[in-house]
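Only one protein chain is missing from this complex, and each of the others stays in its spot.
After this line comes chain A, so read on.
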Amino acid sequence: MSSSILLGRLTDPNAHALDMLKHEPIVLYTVISIGVIGALVLAAITLMGWWKPLWRNWITTVDHKRIGIMYIILAIVMLVRGFADAIMMRTHQAMAFVDTAAMTSPETAKLAAESAGFLDSDHYSQIFTAHGTIMIFFMATPMLFGIFNYIIPLQIGARDVAFPFLNNLGFWITFAGAILINISLGLGAFARGGWLNYAPYSDIIHSPGTGTDYYLWSLQLSGIATTIGAVNFIATIMTMRAPGMSMFKMPVFTWTSLVSNILILMIYPPLTVVFILLALDRYAGAHFFTNDGQGNPMLYVDLVWVFGHPEVYVLVLPAFGILSEIVPNFSHKRLFGYTSMVWATLVILILSFIVWGHHFFTMGGGTAVNTVFAIATMIIAIPTGVKVFNWLFTMYKGRISFEPPMLWAMGMIFTFVGGGLTGVLLSIVPADWQIHNSAFLVAHFHHTIIGGVVFSYLGGLAYWFPKVFGVKPNRALGIASFWCWFIGFHVAFYPIYYVGLEGITRRLQHFTDPGLQPALITAMIGVFIIALGIICFVLQVLGVIVYGFRHRGKLPVQDNDSWGAGRSLEWATSSPPPAYNFATIPTVHTTDAFWDMKQSGHVRQTTGFHKIHMPSNTAAGFWAGMLLVALGFGLVWHIWWLVAVTFVGTIAVIIAHSFLGNEDGYYIPAEEVQKTEDELTAFLTHKGATA
């Protein structure tokens, strides 16, 4: 080890700091283009003089709506990043076939196989690890928190979240994790052990490079941010609901978000602990998960799945909630079985916590362990089924309008049920012995995650888009995006089920049976169809950016009830909502509070507003996030002085904020509230006159 005090492992030739850039043209060109695009963006911001508004309105903001938008932008960027990995994997797999029968000796056959395709095995392993890690921790989770942030306070009739500064801090810590994981693209390498990086492979002996360290510290940051976010939302939902909104009058999305956040508080601590233990193994020579010194790698597998399986439900429960909002809206009917929906959510909360053992059916679990976990896994299909039937009964005899959000919802129901069925298949121990660790499994979890989570989130984005920006996204692009995703998904993953049953295992880099090549080429075509769907979605977003430009960043106030059938409180305020959300906090009498207001002829208050208390902006979260990037970087490259400085610095920033930050906030004067509300009144009157 020839690491220097100043630059740590960066100067150590064994750490391969620049190898990926030197030997992988794909990485080199990616890094160059990221650098060029980044420089262009920064130059543009400077030329347009946007630094000041950017700093004041976005970076230092504690407004839950703006933080929500920033989370979603981060998620979309990381979606594109993770999807680029997916395209590379599928293209590579479709090409990585070698006819070994034609080879003269086993050695030449092996060599030929390893050089098949355009990625070498080391790079390929990094790509599938990065794909899984990014999609779960830096795409799905930020998307989830973006939607939480924007919608929950509006749905429960609150003016902000319980801890506005914590919200800002959480975003910047997530951002720090995302930056750290992307640095691994250029400097050093990323982990190669799959999205959960099983020990002992992630051990210092088997993975001496920087990859696992990048993995550990970026995920640790993401975990901290997610945990403080969950604390924030539980406190918000518990304490800040509008008067009259008892637990059983909360919208279903709020319910599922609450349960999802409780689940986060249950499962992220084990993850944090298990990563600290692995870090101790790697950095301090401990033996928790080694094969010697009484360590046991299986304990890593166990603890990591205590986190890993419920995490799937953390993601999918709010997706169920989104569907429970979309389906009644576009069926023009009340949600069927509200109470059963809530209880099903609570049952899933408990059951999701006792199914983790099904991940080691084949790793030495005895009859008793396997039976208990198998039965729990099968039973969880029941509350999930309750939800599916409730959506179907909501649609039954409803007046369905086929807007893009409803298409996503129906696509989700169709696809997710299929994924659930293959999940039940995997939960049967004897069947699992045959198909575990095969591409069948890969197809199954993409079936549930894309079909269940991604479709719902994209549907949720389409559904709440007019609430956020005041305008509906382009309908044709939305429908095109849905059909591309829907068709692309099925074209991409049914062949994967097939090749899995034919014996292809996951994480495989090259293949020797040419008979399976057509299936993998089909899968590749499917991924390119999905890519079209993403392009349509990005075009929709660009459309609204152009719209924002035309209004110089100040979007005009539009109709509050954009789809015309809103049922929950977020539709009671204008689109986009004012900084204070509600000029007067609404009183709730029943579930579907806004629907009730419309039915009972509730008249919107137009005069006599009071001043409104708001939290002040703060830069502490941003600086803490930036320091944490440097802290993670120092830890990865063993730059100990940087670790010490940034560690002390991060704590100092937080302490300084608690003493110097403006905790008293400020007041929006009553006149300004009046002016903002008058705009909505004018719009509503105008609409009434022309309609």
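Convention: a residue touches a chain if its C-beta (ideal position, glycine included) is under 8 Å from a C-beta of that chain, and two chains touch if they have at least 3 such contacts; residues count from 1.
By our rule, contacts and distances are computed from a predicted model.
The complex includes a chain that is not drawn, and of the options "ABC transporter substrate-binding protein", "Methyltransferase", "Cytochrome bo(3) ubiquinol oxidase subunit 4" or "Phosphoribosylformylglycinamidine synthase subunit PurS" the UniProt name matching it is "Cytochrome bo(3) ubiquinol oxidase subunit 4". Across A:T272, A:N296, A:T584 or A:T606, the single residue that touches the chain missing here is A:N296. Among the residues A:P53, A:G364, A:G553 or A:G665, only A:G364 touches the chain that is left out of the figure.
Even with one chain removed from view, chain A keeps its contact list with that chain: residues 204-205, 238, 266, 270, 285, 287, 290-296, 298-299, 302-303, 306, 353-354, 356-357, 360, 363-366, 368-369.
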